[in-house]
Structures are given as C-alpha cells and as structure tokens.
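A single protein chain has been omitted; all remaining protein chains appear in their positions.
Then we have chain A:
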Amino acid sequence: MLASYLTMAAILFCIGLYGALTKRNAVIVLLSIELMLNAANLNLVAFSKYGLAPSLKGQIFSLFSITVGAAEAAVGIAVLIALFRARGSVNVDDYDEMRR
C-alpha cells in the first residue's frame, strides 16, 4: 500500500518539476510548484498511516506545509501581478530584462 502512495507522490513531484522548468506560462509555473509541494504532503500523510513507525506527526506536518504553501502561493501570485503590470506579459521567455 505504502509503495503505491510513494510512487504516486514521486510521479507528481516529477510532473511538477517538469512543469516548473519547461512551461512558458508563468501561472502554470506557479501551479507546478504547488504540485511539487502537494506531492510532499501526500508522502507525509501516507507515511503517517502506513509508514514504518506510523504517527500523527506526519499529518500535523502536512497541515503546516499546506498553510505555508498557501502563503507562498499568495505571494507568488502577487509578485506575478506586479510583474504583469510592469511587463505586460505572462510568458516567462519575456522576462529577460537582466540577461541582455
């Protein structure tokens, strides 16, 4: 049972990482990061039920990380809005002001 949860989480993490590194739309990049965080949450909850030493700590940890993840997403979107206002684009390829 544990193995399937862990595999699922690992796949989610990799999809998230792939999306964060390759997608051109900034909103999707932020979404992909959320996917990576949620993969870790899935791990924590799976371990707290089926792990070698099951305990409630994993679920508590996941509650903390969900809260923190929400704060991070809010700031991420706020920064993106500021950038969209200044740059007029959500394509990450256009964010090259400092690489010229």
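Definition applied: a residue touches a chain if its C-beta (ideal position, glycine included) is under 8 Å from a C-beta of that chain, and two chains touch if they have at least 3 such contacts; residues count from 1.
Note that in this section contacts and distances are computed from a predicted model.
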- Query: One chain is missing here; what is its name in UniProt, given the choices "Acyl carrier protein", "Glutamyl-tRNA(Gln) amidotransferase subunit A", "ABC transporter ATP-binding protein" or "NADH-quinone oxidoreductase subunit N"?
  - Reply: "NADH-quinone oxidoreductase subunit N"
- Task: Go through chain A and note every residue touching the omitted chain.
- Result: 6, 9, 13, 16-17, 20, 26, 29-30, 33, 36-37, 39-41, 43-44, 46-47, 51-55, 57-58, 60-61, 64-65, 68, 71-72, 75-76, 78-80, 82-83, 85-87, 95, 97-99
